[in-house]
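Yeah, one chain of the complex is gone here, protein chain that is, but the others are all in their spots.
All chains are identified by letter, namely A, B and C, in their written order; residue positions are counted from 1 within each chain.
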Amino acid sequence: MSIRPIESFTISRLDILDEKGNIDDSLMPPLSDSDIKKIYELLVLSRTFDHTALSLQREGRIGTFPSISGQEASQIGSAFALEKSDWVFPSFREMGVYITLGYPIHMLFLYWAGDERGFRVPDDLNTFPLCVPVGTQIPHAVGTATAAKFRGDKIAVVTYFGDGGTSEGDFHEGFNFAGVFRLPIVFICQNNQWAISVSREKQTASKTLAQKAFAYGFEGIQVDGNDVFSVYKATKEAVEKARGGGGPTFIECFTYRMSDHTTADDATRYRPKEEIELWKERDPLLRLRIFMEKKGLWSEQYAREVEEKSKKVVDEAVRKTETREPLDPKDMFTYTYGTLTSRQIKEMKDL
Amino acid sequence: MSIRPIESFTISRLDILDEKGNIDDSLMPPLSDSDIKKIYELLVLSRTFDHTALSLQREGRIGTFPSISGQEASQIGSAFALEKSDWVFPSFREMGVYITLGYPIHMLFLYWAGDERGFRVPDDLNTFPLCVPVGTQIPHAVGTATAAKFRGDKIAVVTYFGDGGTSEGDFHEGFNFAGVFRLPIVFICQNNQWAISVSREKQTASKTLAQKAFAYGFEGIQVDGNDVFSVYKATKEAVEKARGGGGPTFIECFTYRMSDHTTADDATRYRPKEEIELWKERDPLLRLRIFMEKKGLWSEQYAREVEEKSKKVVDEAVRKTETREPLDPKDMFTYTYGTLTSRQIKEMKDL
Amino acid sequence: MPKFNMVQAINLALKEEMQRDKNVVVLGEDVGVDGGVFRVTEGLLEQFGPERIIDTPLSESVIVGSAIGMAVYGLRPVAEIQFMGFIYPAIDQIFSHAARIRARSHGRYSCPIVVRTPYGGGVKALELHSESTEALFCHMQGIKVVAPSTPYFAKGLLISSIRDPDPVIFLEATRLYRLFREDVPEGEYTIPLGKARIVQEGSEVTVIAWGSMLHRVLQAAGPDAEIIDLMTLNPFDEETIYQSVKKTGRVVIVHEAPKTCGLGAEISASIAEEMILYLKAPIMRVTAYDAVVPLPKLEDYYIPSVDRIKKAIEEVKKY
Partner (left out) sequence: MPKFNMVQAINLALKEEMQRDKNVVVLGEDVGVDGGVFRVTEGLLEQFGPERIIDTPLSESVIVGSAIGMAVYGLRPVAEIQFMGFIYPAIDQIFSHAARIRARSHGRYSCPIVVRTPYGGGVKALELHSESTEALFCHMQGIKVVAPSTPYFAKGLLISSIRDPDPVIFLEATRLYRLFREDVPEGEYTIPLGKARIVQEGSEVTVIAWGSMLHRVLQAAGPDAEIIDLMTLNPFDEETIYQSVKKTGRVVIVHEAPKTCGLGAEISASIAEEMILYLKAPIMRVTAYDAVVPLPKLEDYYIPSVDRIKKAIEEVKKY
């Protein structure tokens, strides 16, 4: 007969690299200089891809496109921590993740141009096509993690979603499933503060998103999503825990969407300029550059080379995309079922 | 640059009346002797209804039926704390709630006999028909709470569901909505330890269900669901908080389903006898009786009177149900749309 | 009279109904400060405030589920699902509850909600942004389904839908949102649910369509075709169709959903059941193909073209 505490939790936040390029040595993950340069180069490449995609869209050469600008550290920092054998289930805004995983860039452009061939994922990559319905990729990742555990494969499954995605039923059902079966999975939320025009505060009343993990009996942590080292460290530890049978982890990458939601959106309608100004100073690439400069890993010339190389790679990808033979209309029938139905065979004659 | 705590929580458990009929005076809610007797009589009435329903089912006079045995304190204790103006959205196992709200017992039998008229809720009751799809009543309660808040009505909305219900997407979406809009709502989970054959531990990995509320930015508490005073106190405080604009509360009533899931189930297939034995000692009615006896509120004679009265009321309800004129087949058309469609008018001629 | 496109006409209907009845509220993703991703609810937040224009979290099931709870309490909620491809997570609330509350409560409760959603293709959108699965909702009894084809009818049908005592799925063809303007009177007028309209009288062939397909039919059909805009897809106007079939004896049904189990099947089957003796030719359906909705590159091959409609009309006229 009493009122007594029976359970309690604490949610932590991880920060390693600050805006001035200083790091907390005690927390710095073991990354070689060449690793750090690779990461830097991937950030630049992703940003180049992003700028190119935006201008292609303006020119009507691809369709609606969601920019990743501002979220590069969350995407590259997490994807860089994965092994080739791990499985990845992105949402629709993970171009930086795809690029880090080595997804052919010309295929990404092909997809955004409205061509299914863009997501005929190469056989040597364990990633899923991007997922348009918010949050619905989470159950897929959970299922793949269940299958991997069942097979005894020592891999981790990673799935990405946004702050808005945390409101969907599939987020809940997937997280709960992962907790019950202690699955080898890492849930990465890019909390970019906005779901189109809905702010993080209007999306959920919980102070952090990370704390939602405790509702399912596993750990959640918030990391500075504009700090590539924090994201890398948290992800690395989580995937190793997963592979080792330690169960799921939820990582909230606290970041910001610098652009409009997509090229079809106009963010000036709903969010204050000041907010964007504030986040400009937190730019993930900028702080990494300052850090590298201090470490003697960065020079104007190196930067120029990296940019030129990125531009070459991306332009080449655009060329490859736009010189691709057109998609065969028959494909819409061919890839609906394993074999054509009698009705489809009749219908194909129309084409 | 650091790893630091940014948020923390504690979940509490409330116990007032123990198995030996002793109470914690400091926590005892203000209930008059006549209130306590009313509560006792409602427990007996509900149990009588339950036993009668089970035997009617065996005799084929009603269909499949879910017993509430063991959960009477959770149901009556919570419903007793409500005002007539509050709205209630039960799941399918809340016969004790309906009875406490004054729902006509003969209509409950009518419903379980497969007749829609059983849930033509009397106009003076603000309750919804029971809800078969698990968890789906939660969004309705949330919507009604939104409407009440919008109208400025000082009422509370209460919804009931089980431990299994916490796994459904609608639980999550509804809770999140309630948190975001600080709705005047009380979520009552009867954690009866089982969802058909799935144990609480297999349902979710979180230590308590109460803690799930913190994922949505509001409070959750676990109470002894077999202690009518704990349930009453927690509910009373939560509905007052709701009416006062304090927002939502989640109450986990820690109880036990003494019977099979429904009359179509055989619980011996999946749960140990010992567990049932253990919970027998925690019987909500038994401990209330002992408490009342000590307080001089209970006597053999009083008990007999209460039982006889309950039996009379229930038998009368059965008679009333079974002498009701049969349901008009046309009703299935009449109540599909506000007005009959041309097609329905044609089809009705078939009957 | 002011000329409005469909976005403006729907916006006007919402505005006028909200002015008329303070129980009308709008909820959905981005309907408030953003004015909706298609700007259909633009200006409503400023005029009616956040308690009546509710920006919700990203949760379709609770958007519809809470609308049901609001309706039960006496409000007239108009829920927006951002695209028809995202109504599927809310289908349980629509099918299990909105459709059944009247029956379940034997008439004590009803569910006067409207679920507005942009549907259909023709705008080269992303995956799941071009769904046209109206037939699913027509099959589920207890729900009404409406699909306007012009701004004028959009306004009148939406007003009727908001005032209707039953749940209405209101399908707005994305393709038509800004395609053209027409005279839309300010102030109240209603177009009754359950009634089709004859857009063009004709004697040789009856062509039935709705939403954006109606406009392709208008391009494809000759002066001898009787063109019917179904407008309400469920319950649909059998009488108008039968009368027309009596006259023409030939039928072509056009929709942008796949053929199998599309609404065209029901219309055709109803005619085959009631009007077969008047038929001079096979009942033809011109529909999207039995394939997963393709991405933009193949969209034009997938959705019925003016050409395919022409061919079908010529085909039945051969009989």
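Everything that follows uses one rule, which is that a contact is a pair of C-beta atoms (placed from the backbone, for glycine too) under 8 Å apart; a residue touches a chain by one contact, two chains touch by 3 or more.
Everything quoted here is computed from the prediction, not taken from an experiment.
J.: Quick check: which displayed chains does the absent chain contact?
T.: Hidden chain, whole complex, touched shown chains: A, B, C.
J.: Could you tell me which of C:T133, C:S212 or C:T232 touches the chain that is not displayed?
T.: Spelled out, the listed residue whose C-beta touches the missing chain is C:T133.
J.: Among the options A:S26, A:Q301 or A:S342, which residue touches the chain absent from this view?
T.: Result: among the candidates, A:S342 touches the missing chain.
J.: Since one chain isn't shown, list which residues of chain B touch it in the complete complex.
T.: Residue positions of chain B that touch the missing chain: 63-64, 92, 111, 113-116, 132-135, 164-165, 167-170, 195-198, 202-204, 264-265, 269-270, 326-327, 329, 331-333, 335-336, 341, 343-344, 347, 350-351.
J.: Just the residue numbers, please: which parts of chain C touch the chain that's not shown?
T.: 61, 85, 88-89, 91-92, 95-96, 99-100, 102-104, 127-128, 133, 135-136, 138-142, 234-235, 257-258, 260-266, 268-274, 276-277, 279, 281-285, 290-292, 294
J.: In the whole complex, what residues of chain A lie against the chain that is missing from view?
T.: Considering the whole complex, chain A reaches the absent chain at 87, 89, 116-117, 119-121, 123, 128-129, 133, 136, 138-148, 150-151, 169-170, 173-174, 176-177, 180, 331-332, 334-338, 341-343.
Keep this in mind: only the chains that are shown with their structure count from here on.
J.: Using C-alpha centroids, which chain lies at the maximum separation from chain C?
T.: Of all the other chains, the one whose centre lies farthest from chain C is B.
J.: At what distance in angstrom does the C-alpha mean of chain B lie from that of chain A?
T.: 43
J.: Need the CA-centroid distance for the pair chain B / chain C, whole Å please.
T.: 40
J.: For chain C, give me the residues that contact two or more of the other chains.
T.: As it turns out, chain C has residues touching two or more other chains at 56-57, 59, 61, 89.
J.: Touching at least two other chains at once: which residues of chain A meet that condition?
T.: Correct list: 167-170, 202-204.
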